[in-house]
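Comments concern the structure below.
Chains shown are a subset, placed as in the full complex.
Naming follows writing order (A, B and C), and every chain is counted from residue 1.
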């Protein structure tokens, strides 16, 4: 605990993911007073065909 | 808000997904009194190897 | 399958939830060619203290 899930569009580089999990972990540690070892992060890559706002797929915008 | 996740077997066409997000968004807007812009939908395609009912994988049925 | 999760602010009436699951189920059945019995919906009620956009909690807006 905490367990974090981040859903985002596919295409981010490994370097961006590295920075993402480092910075998000730090943000959580500073805010809710927990040790870094407790923070687990799951990233989900999503295709633009699989996300919609206002009834329209992201790939159609 | 609302955030919707729809988990279903892979293999649906883009046209089916288009209809799905349009109709589901409309269903939510009519039922809970929110604007279409507030409705976000995430679709997750799943392989039949990754779903089970009653202890049996869907790919084995 | 499909399994649907709908995350929304708490405070909807039972009548709204009834309409919501009926209409969303119908929308899915019409779009992706499945039987109503296959559609499972989970609703999650969320407090405004537990949702944020652009770094601001909904309860602070």
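Everything below uses one rule, namely that a contact is a pair of C-beta atoms (placed from the backbone, for glycine too) under 8 Å apart; a residue touches a chain by one contact, two chains touch by 3 or more.
Small disclaimer: the values here were computed from a predicted structure and weren't measured.
A single sequence accounts for all chains of the complex, and while 3 copies are shown, the assembly in the file contains 6.
Going forward, only the chains that are shown with their structure count from here on.
Chain contact topology: the protein chains form an open path, each linked only to its neighbours in the line. Between chain A and chain C, the centres computed from C-alpha atoms are 22 Å apart. Separation between the centroids of chain B and chain C, computed from CA atoms only, is 11 Å. Multi-chain contact residues of chain B, defined as those touching 2 or more other chains: 24, 26. Touching chain B in their complex are the following residues of chain A: 7, 46, 49-57, 59-60.
Residues of chain B touching chain A in their complex: 14, 17-18, 21-22, 24-26, 36-37, 39-45.
By the touch criterion stated above, chain B contacts chain C in their complex at residues 1-9, 12, 16, 19-20, 23-24, 26-28, 30-34, 46, 51, 58.
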